[in-house]
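Mind looking over this structure? Questions follow.
Removed from the display is one protein chain of the complex; every other protein chain stays in position.
After this line comes subunit A, so read on.
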Amino acid sequence: MADTTIPERIPINLVVNGERRALEVVPWTTLLDALRDRLELTGTKKGCDHGQCGACTVLVDGRRVNSCLTLAVMKDGAEITTIEGLARDGTLHPLQQAFIDHDAFQCGYCTPGQICSAAGLLAEGRARDADEIRELMSGNLCRCGAYPNIVAAIEQAMSRS
């Protein structure tokens, strides 16, 4: 029989977009829900909530992950970067600029996840051509089908980084 007593809220510290944030969470709070509902950073999107679409992609200690399958309590002490944290001093991140230059979105719902995922991809340094970009971005679906423009935008950011 599962224990039905509600556990205490657990205090955790996250460094979100460079800022230290202390909060208390029940253990089943996902990082996605903590960001959106507790920290009011709604740039990160919930698509499938099951790891199947990539809309919730954020960087945890510099690595791209699906925040919908991550428990906030397990990331106590981690540095989180969301779409809100990519611009520096009012200047867009090169990927944000490239997505605008290449018209790499229509409805925009997948875009924060696409851009955070692409930031992870650039940091990994494993993609060298368009086929490799497509493969290593396959965890981000776009229902509007902006894929060719997304690949072009990432190629631009890659060539300038």
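Heads up, the rule we're going with is that a residue touches a chain if its C-beta (ideal position, glycine included) is under 8 Å from a C-beta of that chain, and two chains touch if they have at least 3 such contacts; residues count from 1.
Keep in mind that, in the parts below, contacts and distances are computed from a predicted model.
Name of the non-displayed chain as stated in its UniProt record, restricted to "ABC transmembrane type-1 domain-containing protein", "Xanthine dehydrogenase YagS FAD-binding subunit", "Phosphocarrier protein HPr" or "Lactate utilization protein": "Xanthine dehydrogenase YagS FAD-binding subunit". Of A:45, A:64 or A:93, it is A:64 that touches the chain left out of the display. Within the entire complex, the positions of subunit A that touch the omitted partner chain are 1-7, 10, 26-28, 30, 49-51, 54, 57, 63-66, 69-71, 73-74, 117, 120-121, 124, 126, 131-132, 134-140.
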